[in-house]
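Omission of a single protein chain aside, the complex is shown with its protein chains in their original locations.
Every chain is named by a letter (A, B, C and D) in the order it is written, and numbering of its residues begins at 1.
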Amino acid sequence: MTTYIIRRILMTIPILIGISIISFGIMQFAPGEPTALDLDPNISPEDREEQLDEMGLNDPIPVQYVRWAGNILQGELGTSFITNRDVGSMIWERLPNTLVLMISSTIMTMIVAIPIGIISAMRQYSARDYVFTFASFIGVSIPNFWLGLMLIIFLSVQLSLFPVGGVGTLGGDFDILDRLHHLFLPALVLATADMAQMTRYTRTSMLEVKNQDYIRTARAKGFKERRVVYKHGLRNALMPLITMFGLLLPTFIGGSVVVEQIFTWPGIGHLFLESTFQRDYPVIMALTMFGAGLVVVGNLIADILYAIVDPRIEY
Amino acid sequence: MVNNIEVLENEQHEIVPGQENILEMQELKKHFPVKTGVLQRTTGHVKAVDGIDIAVKKGESFGLVGESGCGKSTAGRTAMRLYEPTEGQITFDGEDISRKKEKDLFNLRREMQMIFQDPFSSLNPRKTVGSMLAEPLKVHGLYKNQNERKEKIQEVMGRVGLNPSFTNRYPHEFSGGQRQRIGIARALVLEPKMIIADEPVSALDVSIQSQVLNLLDDLQDEFNLTYLFIAHDLSVVKHFSDRIGVMYLGHMAEIADKTDLYDDPLHPYTQALLSAVPRSHPRERTRERITLTGELPSPANPPSGCVFHTRCPHVMDVCKEIVPQMREVKPNQYVACHLYE
Amino acid sequence: ACNGAEEDVEGEPDDEDPDVEDEEAEGDDGEDGEDGEVAGEPQEGGEIIIGQTGDPNNFHSAYMADTQSTDVADMIHASLLRNNDEMEMEPDIAADMPEVSDDGLTYTIELQDDVYFHDGEQVTADDVVFTYEVFLDEDYTGPRTTQFEYVDSIEATEELEVTIELTEPDAALEASALGFEIMPEHILGDVAADEQEEHDFSTSDEVVGAGPYEMTEWDYGTSITLDAHEDYHNEGPYLDTLTLRIAEDENAVLAMLQAGEVDHANIRPQDVETAEAIDGVNVVAQDGYNYNYIGWNHDRPPFDDPDVRTAMTMAIDREAIIDGVLQGHAEPAHFPHHPMSWAHTDEVDEVPYDPDGAIELLEEAGFEQNDEGQMEWEGEPFSFELLTNQESHARVDWVVVVQEMLADIGIDVQTDTMEFGAYLDRIQTPNYDFDAIAGAWALSVYPDPEPLFHSDQYEQGQNNIRYDSEEFDELAEDNRAIVDEDERTEAVQDAYAQVAEDQAYTFMYYPDVHQAHIDEIQNFQMSPESDYYRVEEWWLEE
Amino acid sequence: MNGETVIDIRHLKTSFFSKKTELPVVDDVSFSVHKGETLAIVGESGSGKSMTALSIMRLVPTPNGEIVDGEIYFNDRDLLKQKEKEMFKVRGNEISMIFQEPMTSLNPVYTIGDQIREQLTYHQDITRREAHQIGIEMLQTVGFSRAKEIMGEYPHRLSGGMRQRVMIAMALSNNPQLLIADEPTTALDVTVQAQILELMQKLSKEYDSAIILITHDLGVVAELAERVVVMYGGQVVEEAPIDELFDDPLHPYSEGLLNSIPKIEGTQDRLDSIPGTVPTPDNLPVGCNFVTRCPYAMELCQQEEPRLMDKDSSRKVRCFLHEEGIATDGQQHRSS
Partner (left out) sequence: MNTNEMKQKAKSPPPASGAETLSEHESMFRIITKKFFQNKLAVLGLIILLVIISSAVLAPWLATHDPNAQSLTDRLAPPSADNWLGADHLGRDIYSRILYAGQMSLWVGFAAMLSATTIGVVIGSIAGFFGGWVDAVLMRIVDIIISFPSIFLLITIISVFRPAPSMLIVVFGLLSWTTTARLVRSEFLSFKEREFVLAARTLGLPTRRIIFGHILPNAIGPVIVAATLAIGMFIIAESTLSFLGLGISPPTATWGNMLSDSQDLTIFLTAWYYPFFPGLMIFITVLSFNFVGDGLRDALDPRVMEK
């Protein structure tokens, strides 16, 4: 097991290198100079060159890449062009917000999708199944941002049921209820599409399991339906979903850009968007790497979990 | 007492002694790399076929039996050059084909054909019977004229007992037995000299099985075919083959004419195998059965010495260390076992 | 500048020039202006939440560049002079306006003796000198150097007296250099000039100033908390705490205002009605100190021809745009500076809306109208690309309207809306690739036509359109150094008039700016120069 | 053979319903099994063998399948009239079932021990520890020498034969009165099959359980069964004691079947075969289900459906050839 984990971790290295090359490469292709917003337009070309030299922007590209990658490895993500702050700490202070959002969405997704998926599958072709199926189709078809805006307008602005945005009421002490109150809508919006997807997956997975021979065996042993479904079916049906969650991670991160934007949620998605608009390259590169790293790690964890949970996997 | 409806004339395929071999495998080995884990690293080799010698004579039907996973299909497919042999030599019609490149095998493909076990997965579900049969003709440039081609297809279909009007149908519209006939027609359409039949009837219902066996039998006479007939059902092999080879875990245990083999099996494995076959009449129940203990070892990690020694009732010390060689213990009966040394 | 980066502002021709002092502002302006009308004594205490779009970045006077930063810095820092709502300078830390020698080369400034930083240190002449030397330091890489072009030396002649020597007279000095925020020497004194930008002082809530409010907490992306500076040297502050609530955009701020989550917000023209409809909210308007324009690329024929540019202007119905896109919250512009400024003159011909006249003018300039009504230039149907940045909703909208209006006289306009950074890249050297741009200039308190229109300013300056007029160059050159005020005023006005006459730009409009605040806020004041103008004098009714 | 009747099935009919039509897959099936007896059901693929077994367990796949008619008396209770709750006590306890697919019939995520113990504690009032002991004993009974270790293994570590033995151990762990084995050896090699068959023989003697053995392999039947039910197209076409069936099959289908398998003992040069293909429930012919393939088909066979009639005390057949006064003489046909 340990060797499996180690090998699995080693396998992510080429992926991370590939990711870093692409992140870096895109910035190189970007037209114009990253310093456009930062330099005094009035300085002379010589000064400008000097400054570029100073920032290392005139070195050969591979040299720049190696320097950048080396810095990243040392946890030096650089300094933002715009805020002049350490990129690492900029990400770090936003990260908890995004994680809170993503984790609660994940929990929401599971709480809703798994039971509904099971009910749908167990009562395939029933009225309930059709309703849930239809609802999940709506869930995947509705644009995320659209849903978010509609909810803000109706629930927050007009009915004042939820706050318009932000992570909590300003001032005052940490108040868990207030936090949850602020969290609910963004997490819901972020979760919607995945909830719908996940419901479908659970349903499919459960349908597949439902027809397996060992389920028939369990029935033939005289177990009650509940036991058959939840003890013998569910565990098998849920296993592929672990991998699914790994694969959904990128969509969560993607969704967070939109959701954080709508709900003024100060997370990394929001930071990313801001930085792209400001051409804050160190932040963009660091975040792209970071996001990809998160996905890689997420998949790694999913794989390892899967290996732990599924006795059939041998190392 | 109900008798047979009709009894056909006794037929015997004459086997001329010393007749030339059409297919020979010498020291043939096929090892598959074992890739484990998500990493797919090669961590070992499945020795699916680990040095077998088989010579199939022209016009005969050579049966290959053995338990599941002993390497029968692999041997057949390697002989067909669907797999690259790991070691050893394959000679077809006097020509060494073991190292030929795929494109140089083109001509061989006409001469040697294959019938597959699963009538469901061996037919392309998106192609009609007609196009399936026409394709090899086109590729091999036979019957350039479309009408000739059509005629040929109809002829072959008629021959295997398919209504020629079915040319435009898809496989799913046929029953298992009919599909197997399509598979046979496909093998026949190029008029090969030899057919490797990999468990052609084991997926079929009993009553259908006999139809197909009879058909194969008839075709052999008609086209002077040679069969390498792979099966795990010993009754079927016995019925169908002239000579039989018994495989165990990638090795040949025994090769003999069928009567010799069934009347007087020499290898302990053959003996156990034959004794395990359910009798076809309840009165025969009384016979003694040799029950093998233990499980079939994995070909990825075969036992040392004689591969059968872990389950052999007559195991000796020598068996654990030395691999027994094939030797002719009785005329035309070859056995690989230390008991006969 | 009136609000966030999103607004129509493309960085200011000559950068910020915060504040000079006058007497108590009475802030009339604007249609709905009603500030100061409330009777009663100011009450101390209370807290308000202000909706703000985006985080500030930097609080160092030598480095901050965006409006979010300067708006916040205004509350934290104090400067020698500050400007009032009439766009005139008045003393802040300075005890009085500077004493200027007759040759205009020596400025002597006395400081008030009761000015303290938030940490209790007194502000002395040393702090002033320290602040200014950063700009003069050769390692200084920030955006402000032109302001100190003529400064020769700066010295603390007394504990509370500073003397500045110039190489040449500089009329802009008071409005620009003397408006910069004073940094605490006791904190930054040991930090090299080029490291100050990244110092915690500049980028976090560690910032210390002498302004009315002290930053106690900055939760990036969420909020900024400012507490009253008890030892503040001028009037106020009355409000105990100001919280800046950071929101995504004006839309989110408006939603928060509607939901009662913020007490003060900037309002876009198109949202004025919505904001006014909110119970307990008051919307105040005033002229914005900026203008929107279309800049024609003078390097690309036919836009090198003043007649063609004039014809373009004639084809655009600015009144309709103001009514349709800005809900009437703007004034049409005809001149490169704001009417409130002394640089403005009415003695230019206004170009009227006259599409037929435009066609005539174009035909005179060599265009031909073909059978399909298209205008042809050199035998080809004429088409050009109008480029803008996407951050301003209103401008993106009026660009599309202009497209339609020009289509009416047979000219095909392609539009391209880009993100601000990309837009700047595209129009500046070395890329320099555009036919026409739609943009806006925030105006500085000291009107200097040179950086925008002088032919020396092609490459490094902001004359992106490459307006090239000898007359203008002559008039504008070194106007800051003209000692005589009237003479200088005339030179600047004439220079600007030349630009207007040449229609270097098509001037679109001067927008009104609007701010909404809850009714409880008293003595609310507004100025185009800052979003939170004299916030220390606001107070909250019980 | 003359022990008390454990199960008595009468006129069982099970159908699948697709949109408009009813497809009877088990049609008028009757037979009974006695204590200690092994009854084999043979027939080709799709002839309804498994459905008959599942009907007994009342596990016909929902929602399309349904038991339409008939009675199943198990110890004189009609199972078809029992509440579902009662069935939970019957299944896995009084009647056990093993399936054809040893590879997939065990739940892959639980250990063998988990699965055996679960079944034991579910039906009996015993502790986990006791269940564990019984489990080990059962595994030893089915021939595992390393029973203790096997308890902790996951199914995928076992070979097909081992899994099938585990299945048998589980099925027998509650001492069922009836064991239904649905093609228990079809997926296995002959050598392993021999082990399993031997095991079943031994166990049926030891526990005196009734066994219903479903298979399409007449060899297996010959090895193990005492009585045989031959099914074709969802119906029982013949029922006979084993020797009698092999010596003198009455129904033309049974006859064809017996003649079409190659026999290991003798040598035939040509196999007899039944022409045509096995009908599926949606293309059954009118009249006798076998009429299209029957060499003795008469006009009557195409019009009317024969009924299952007693030939003598121990034999039943569904064929007009053997119905008094209808067939002139079956023998004549045969010789022609």
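Following the convention adopted for this analysis, a contact is a pair of C-beta atoms (placed from the backbone, for glycine too) under 8 Å apart; a residue touches a chain by one contact, two chains touch by 3 or more.
Treat the numbers as computed from the prediction; the structure is a model and nothing was measured.
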* To do: Would you mind spotting which of C:Q403, C:N431, C:S455 or C:T489 touches the chain that isn't drawn?
  => C:Q403
* Structure fact -> Cross-chain touch to the chain not pictured, restricted to A:Q124, A:T243 or A:T276, is A:T276
* To do: Based on the whole complex, identify which of C:E86, C:E360, C:E419 or C:E520 touches the chain you can't see.
  => C:E419
* **Selected from D:P252, D:P279 or D:P306 as touching the chain missing from the view** => D:P279
* To do: List the residues of subunit B that touch the chain left out of this view.
  => 40, 77, 80, 82, 102, 105-106, 108-110, 112-114, 116-118, 120-127, 135-136, 139-140, 163, 166, 168-175, 178, 183, 186, 190
* To do: Write the list of subunit A residues that the hidden chain touches.
  => 14-15, 18-19, 22, 26, 29-31, 134, 137-138, 140-146, 149, 153, 157, 247, 249-251, 253-254, 257-258, 261, 272-273, 276-277, 284, 287-288, 291-292, 294-296, 299
* At which residues does subunit C meet the chain that is not included here? -> 251, 254-255, 258, 270-271, 273-274, 320-321, 323-325, 390, 393, 396-397, 399-401, 403-404, 415-419, 422
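In the analysis below, only the chains that are shown with their structure count from here on.
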* Structure fact -> dist(centroid_CA(subunit A), centroid_CA(subunit D)) in Å evaluates to 53
* To do: For subunit C and subunit D, let me know how many angstrom lie between their CA-based centres, rounded off.
  => 91
* Asked: For subunit B, what residues touch not just one other chain but two or more?
  -> none
* Of all residues in subunit D, those that touch subunit A in their complex -> 57, 59, 63, 87-93, 96-97, 99, 101, 104-111, 118-119, 122-123, 154, 156, 167, 170
* Complex interface listing, subunit C residues touching subunit A -> 47, 49, 54-55, 57-58, 63, 141-146, 197-198, 202-204, 219-223, 225, 241, 243, 245-248, 252, 255-256, 258-261, 391, 419-422, 424-426, 428, 431, 459-462
* If you look only at subunit D, which of its residues touch subunit B in the complex? -> 44-45, 159, 161-162, 189-191, 193-195, 197-198, 216-220, 222-223, 225, 242-243, 246-249, 255-257, 259-265, 267-275, 277-278, 295, 334-335
